[in-house]
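Only one protein chain is missing; all other protein chains are in place.
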Amino acid sequence: MGVCSIKRSRKMRKVCVVITARPSYSRIKTALKAINNHPKLELQLVIAGSALLDRYGSAIQYIEKDGFRITEKIFMVLEGDTPTSMAKTTGLGVLELANVFYKIKPDMVITIADRFETIATSIAASYQNIPLVHIQGGEVTGNIDEKVRHANTKLADIHLVATDKAVERLTKMGEDSDYIFNTGCPSIDIAREVSENPILDFNPFQKYAGVGIGSEMKYKDGYIVVMQHPVTTEYSEAKKQMNNLLNAVKKLEIPTFWFWPNIDAGSDGATSAIRKFREHNDLKNIHFFKNMEPSDFLKLLYNSKVLVGNSSVGIRECSFLGVPVVNIGTRQFGRERGKNVLDVNYEEKSIYQGIKSQLRIEKRKQDYIYGKGNSGILIADILAKIKLRSHKTLIY
Amino acid sequence: MGVCSIKRSRKMRKVCVVITARPSYSRIKTALKAINNHPKLELQLVIAGSALLDRYGSAIQYIEKDGFRITEKIFMVLEGDTPTSMAKTTGLGVLELANVFYKIKPDMVITIADRFETIATSIAASYQNIPLVHIQGGEVTGNIDEKVRHANTKLADIHLVATDKAVERLTKMGEDSDYIFNTGCPSIDIAREVSENPILDFNPFQKYAGVGIGSEMKYKDGYIVVMQHPVTTEYSEAKKQMNNLLNAVKKLEIPTFWFWPNIDAGSDGATSAIRKFREHNDLKNIHFFKNMEPSDFLKLLYNSKVLVGNSSVGIRECSFLGVPVVNIGTRQFGRERGKNVLDVNYEEKSIYQGIKSQLRIEKRKQDYIYGKGNSGILIADILAKIKLRSHKTLIY
Amino acid sequence: MGVCSIKRSRKMRKVCVVITARPSYSRIKTALKAINNHPKLELQLVIAGSALLDRYGSAIQYIEKDGFRITEKIFMVLEGDTPTSMAKTTGLGVLELANVFYKIKPDMVITIADRFETIATSIAASYQNIPLVHIQGGEVTGNIDEKVRHANTKLADIHLVATDKAVERLTKMGEDSDYIFNTGCPSIDIAREVSENPILDFNPFQKYAGVGIGSEMKYKDGYIVVMQHPVTTEYSEAKKQMNNLLNAVKKLEIPTFWFWPNIDAGSDGATSAIRKFREHNDLKNIHFFKNMEPSDFLKLLYNSKVLVGNSSVGIRECSFLGVPVVNIGTRQFGRERGKNVLDVNYEEKSIYQGIKSQLRIEKRKQDYIYGKGNSGILIADILAKIKLRSHKTLIY
Partner (left out) sequence: MGVCSIKRSRKMRKVCVVITARPSYSRIKTALKAINNHPKLELQLVIAGSALLDRYGSAIQYIEKDGFRITEKIFMVLEGDTPTSMAKTTGLGVLELANVFYKIKPDMVITIADRFETIATSIAASYQNIPLVHIQGGEVTGNIDEKVRHANTKLADIHLVATDKAVERLTKMGEDSDYIFNTGCPSIDIAREVSENPILDFNPFQKYAGVGIGSEMKYKDGYIVVMQHPVTTEYSEAKKQMNNLLNAVKKLEIPTFWFWPNIDAGSDGATSAIRKFREHNDLKNIHFFKNMEPSDFLKLLYNSKVLVGNSSVGIRECSFLGVPVVNIGTRQFGRERGKNVLDVNYEEKSIYQGIKSQLRIEKRKQDYIYGKGNSGILIADILAKIKLRSHKTLIY
């Protein structure tokens, strides 16, 4: 009834979620749905940064296709892929998001994980005394992400983390345990759905085009997936590292689905390495994709023999799915991992042998360090009920 | 010799200090001197934000008068004195300071304490992989400063703190104890110098003009000093709180040196309260100043009967100097304090009685919780010797 | 009927007007009303810059009180009142307004006259291929406004000007005469309304407070009005010029309604001159106001003996109203003026004698160089009918 719904809407909490990149969307998607469906919550979705840009497989198409209404779009990425442009992108993000929050007046703002520009969301919200919710704090890695993640924690009022270890770390850091919740990671929710119906029911070349060997690739008998991102603080090395990986995978001669690196300092080095390698080599076992819908990507992973690279999907979703992973280099350093993960360094030989070794084993059992697949629902419930605050002190 | 000096200069570390407000300069001044004088350090001084603006008693005149060479000036303050303009000022600061650091390529950058815009310095430096030194982390207060201070800590690589308690807190927060140093607060260095020669050797009205009763004020027989800043997250209250204080001080009829509030959300409420009060009241015991040179201000304090307000000078310098303090409200909440401090709330009566009570006592003994007066030298020594890093993880 | 109104609304043109300062609102107000009332137009009102700020008598209260719905508010003014901060305010304006236009997708954008930040509106619209309407181009003055006005002309697609002379100038400048219209100045519309009912039916001190002599001022027997703004390119002189004017007016001993200067480089010089003068002089014939509602202000003018200063109101509205004007200095240089205007330089003596001379004469007849008082209606009609374009070349 009209009157009733008006009354109810007055009590609804406006939850503003800022998504600045494709992987952040994949990670948070089930929580967005749960917020949208919750009778006491109203979703305000802000899409910003590289999530709007074609060059990085723009997330926005998927978001719109999934039926979410977008409240604001914010263009803020400076060209250059250098540390300087990362800093300036962040500054511009603060300017823009301050406007947005001033205008749409959310009851709380959600910032996700640890990408460099997520701190823009944190500053724009906390400086305007809007309760800030940080998702996936308390983890440990080893580059600029590490600093950003913990700074986000210190600007945030409410912490929704993915592991028991993360709860423990935030408590040690002086956060109030009444405001720390282990919800698991919402990305596991999708992994759970996929694991319940994991058949590879689409043709990757038809649905996503991409470039490379294409339909001649006989992947039905077994294939691997590669997803390697440049490591921010070592960006001059990006080219060399990518070349090593390309050589190792070429030599393996196994059908390979390869995903382009995301935006970050160094990505131009990495992507140009791939382009040049393709020009100078006749690659008979590789096809390159920009992006897939998260659930398609997880089906592809579920049915693969090994995931190679440094994506967090190897650490999170693959632990739940039980897919063997060859994790390259320092990007996931410090993250809790299941037995499915084998760590190797950037050398061609290490990568090659690591993949060989993982190809030999059977699928491992699932484990639940990052949650049981009900994170989205848990998150929405907490946001609907928690007492809001925009003020805090160290708990020591 | 020429050749020799060139060789030496190649080894010199470029230390960039960003000063965004008058009180930050006062606090850091002896460290700047020590850096300037150190054979292995080269000072790069960036003056930004309200430190450039007349309206808040621009720090820049004092800095230039003290003989420091200024490397860059950065205009970044948005008008409005609202939480939104604070956020946007910070975003603009990131944009501008990213440029500056890109250009002057410091070996390390120093960010000071916890003003809202100090995080701009932290982001611009850490995102460009420049080692970040944070001065005066690990303290506890109770508003947006609290969030900013600890976020600065999490972005910083090297921590120079002012108390043993701060060392303890940073260690608990997971910072590497090899990179935490208790140097004391450099503001105590100036307090020490002043305490060695505390004669009030200038005429405040002639030297600083100001407005009010002026030279008719018979302050030689005893006076108080007032310095009350608006409290960020309660800015709509700023007017009322200032009126209570004005009424209390008026009633006391004791000669009073009153300093204008600094820039922050709410300062327009506070300053307009003062302006209106002056228009509607015949104030026979108050003279208002915008600013004094730090050493003059400390002499004034040293010879005063009580300091009233919520300035950190009451907590820090006055503990060393042994001046009784009436500390109003929540601004210094959680800061370690000596026995010289009496805390009162915002009510006129509490303030009035608090001052009366502090006027009755003799000067207390000095105590050294914020250092012994050699912080500047200690800081320069550490910066010259410490192994630099721009990378870290939690120590748990 | 529902269906009908939906059909109609599909044909409505969205007209976005950006107002960045109080005087711009006064000037455009009747056009806003006419746009709002027009069946084929939908008004999108963006309030930005100093129009949002208390310090300059924020226009926004009047706008809301007049019943306009505000689509967006944009904080963009940098502190400092220097040429550098003017430039940076403009840059920030482009950034912000580009967002706004991207989001609200107007069919055309209106930029008003020649304030420094109006070019931000012009760039944000024209670069996004949105037809740009410039109001009050083709006039001639003599400072940075001159450059801004004609640059706005060159970015604009449609020109709504206030005089025949302006039409002539734009044609000479190579603009297409099919897109140049002499609508007169909408500020004359209000002057016309006031001239039809000019009784001073409010108590200025009660309604607008202000500071100064107040109700003791016997203004009913005749008074003057002062409104003097700093001149941008001479801002270091602002103080001296204001002092000359203050001295002249003080000496006259005639009741005086004095309005504070608006925001511009130099305004801090001008306002501090006024503040200091008030402190050091016992002003028995002056009361200071920040602002009045436009119609009240015009009533005050209509009933005054002389308007003194350099406001454009002396040139425009006063020509229609027939009020004698002493116009000081270069600010209105080159603007067409009626016989009611006497030009003087910045010297105290010139100002004093100029006022004396104007006091002696009777009211002159109205003249209509800036329109007959129907501009608002004319403007709305043109915007509803004109063929839109965002493309042009010189017509030579």
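Letters are used for the chains, namely A, B and C, taken in the order the chains are written, and counting of residues starts over at 1 for each.
We adopt the following convention: a residue touches a chain if its C-beta (ideal position, glycine included) is under 8 Å from a C-beta of that chain, and two chains touch if they have at least 3 such contacts.
Computed from a predicted model, the values in this text were never measured in an experiment.
Touching the missing chain, out of C:I119, C:V226, C:I315 or C:I386, is residue C:I119. Taking the complete complex into account, A:L92 is the one of A:V15, A:L92, A:A113 or A:M227 that touches the chain left out. Residue A:L52 is the one among A:L52, A:I144, A:I180 or A:L394 that touches the chain missing from this view.
By the touch rule set out above, chain C reaches the unshown chain at residues 83-84, 86-88, 90-96, 98-99, 102, 116, 119-120, 122-124, 126-129, 140-144, 146-148, 150-155, 168-169, 172-174, 233, 333-334, 390-394, 396. Contact residues of chain B toward the unshown chain are 72-75, 92, 95-96, 99, 102-103. By the touch definition given at the top, chain A reaches the unshown chain through residues 50, 52-55, 75-80, 82, 84-85, 88, 92, 211, 268, 279.
By our rule, only the chains that are shown with their structure count from here on.
Distance from the chain A centre to the chain B centre is 40 Å, each centre being the mean of its Cα atoms.
One simple way to say how far apart two chains are is to compare their mean CA positions; for chain A and chain C this gives 51 Å. Centre-to-centre, using mean CA coordinates, chain B is 42 Å away from chain C. Annotation for chain A: residues 92, 95-96, 99, 102 touch two or more other chains.
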